[in-house]
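Worksheet for the structure shown next.
All protein chains but one are shown in place.
And now, chain A:
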Amino acid sequence: MASASIPVYNRSNNPLENSSSQNASRESLKMEPLAVTLLPGEERVIDKDIMYICPFSGPVKGKVFITNYRLYFKSADADPSVTLNVPLGAIGRVEKMGGASSRGENSYGLDITCKDMRNLRFALKQEGHSRRDIFDILFRYAFPLSHGLLLFAYLSQEKYEENGWSVYKPMEEFRRQGLPTDKWRITFINDNYELCDTYPTILVVPFKATEEDLRKVSTFRSRGRIPVLSWIHRENQAVICRCSQPLVGMSGKRNKDDERYLDVIREANGTAKLTIYDARPSVNAVANKATGGGYEGDDTYQNAELVFLDIHNIHVMRESLKKLKDIVYPNVEESHWLSSLESTHWLEHIKLVLSGAIQVADKISGGNSVVVHCSDGWDRTAQLTSLAMLMLDSHYRTLRGFQVLLEKEWISFGHKFASRIGHGDKNHADQDRSPIFVQFIDCVWQMTKQFPTAFEFNERLLMTILDHLFSCRFGTFLYNCESARDTNEVRSKTVSLWSLVNSDSTSYLNPFYTPESSRVLYPVASMRHLELWVTYYIRWNPRIRQQQQSPVEQRYMELLALRDEYLKKLEELQLTDSSPNSSHLSNSSASNAASPTQHINHLHTPF
């Protein structure tokens, strides 16, 4: 694979790149002339002649197909052809553009805002309410929950060799960490979600704390989210605990049980002073007292020190990403790119999240236990604990381990995916929506950039995760918490994203991965070292496309293949005299990734 040349100077863009480069579509959708391979369970709803107003190459005549899963557009005669392939889940807002009496070319049609950093505009003929049916159908199927319909994940009939729902088994994960110990025990107190309805059923708590203690503490923590163990350092037994804010309120209430409970956490490995990381800016923490929340005061929690990490709330992050979208789509700000980028503050927020996580990881490495919380303990807290764990524990840097990390810290501990993303919900202005998880994945990407050999997975995995964060094709990111997932039988009725990933794991491996078990990764969280994730945020713009890591990976894979071939030959030759020397294979990342590729029977529906 040579580095192909890409034309850039005053040339018309290559519309091939306009087609959605989603992995989701690539593997399941093969384009024959006007034929789309549908997913099992995917059904066609409507198709229509339409004009796609491409922001990069102007209006393109073609046909749009809408299924219960996606919007698909194919140009009629543009050369080269233009295609769009958008899961309906990625659509955030559908609006009518212009009216029956609007003048001007292409002024009548649909305006679609997507959650994945792009907007789509289609124009139709003005005669005969031509857009009414397509608008209604799009509106229904893009927002099924607002119309009493099922999310596509419940309709999908996809079958995979691997079952992604078995990736995360809490007991197994805790055992891997060396739990329980004589200081930490596993409790089933939340088996019926009675202690805390947004927590998982299995929790790890201090050995010394009784079930009664836990119940008492839960009354003093917002939504009952008591401090529980997320991760323990094998050697020094320092722990990361997570929780929500204490219910201190305006009057400065105290709770002896909560104070004692935190002290028990401190004692467990002989930490002199427990560090409590409050992710919020201190002003916000103070302001939260007005609504009954607050933070741990110095005078009440004597053996604890409180550190504010100055990370802003979901509303600030939402606005920041919105600003970023404004400067990258459809047209990229050119003349003052860097200062425009700065004014979105997106990278600054990334920096604060990363440096917060570094502080947590550093404390733990130093042998001190920490407690992390924000207000509810399901947004910033999840970012901090999971990033710190990624720095501390190389297991989470493997393909499987990363899935476990997400399942554990994000999904099971109740990051409100449904509210933050708004799956299937038409209310695009919902103030609960926020790209907290996208921001976290961005932080992970920053780490992979700074440590190119430390992660077993590649950028494609991160992109795939973000694509299916919105797509609603898999059950993985649906609902706000475990109790809701149980009620809705997610595990029995939908497919896990990890089924897709693990059935084709070679595509998601970083060929340069060199396992190093004991290394703690401290990324540099300075603005100088953070980069905008151009390949994600600006991927729709054909002019920005640049040579990515992929040719390098591909080249390296070729070399690996060559080597394997050689080793095989060598083995054959040596069969008679000595056993083959397999030491070369031992640290090859490709060798342990030889999982057979799954073949799915596609339904071919000619449009």
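In this section, a residue touches a chain if its C-beta (ideal position, glycine included) is under 8 Å from a C-beta of that chain, and two chains touch if they have at least 3 such contacts; residues count from 1.
Everything below uses one rule, namely that contacts and distances are computed from a predicted model.
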{"item": "Candidate names \"SKP1-like protein 1A\", \"thioredoxin-disulfide reductase (NADPH)\", \"Myotubularin phosphatase domain-containing protein\" or \"Cns1/TTC4 wheel domain-containing protein\"; UniProt protein name, chain not shown", "value": "\"Myotubularin phosphatase domain-containing protein\""}
{"item": "Residue, one of A:N313, A:S365 or A:T453, that touches the chain absent here", "value": "A:T453"}
{"item": "Which of A:D49, A:E342, A:D430 or A:E489 contacts the chain that the document leaves out", "value": "A:E342"}
{"item": "Positions on chain A where the hidden chain makes contact", "value": "1-9, 328, 332, 334, 336-339, 341-342, 347-348, 450-454, 512, 514, 522-524, 526-529, 531-532, 534, 538, 543-547, 549, 551-552, 555-556, 559-560, 562-563, 565-567, 584"}
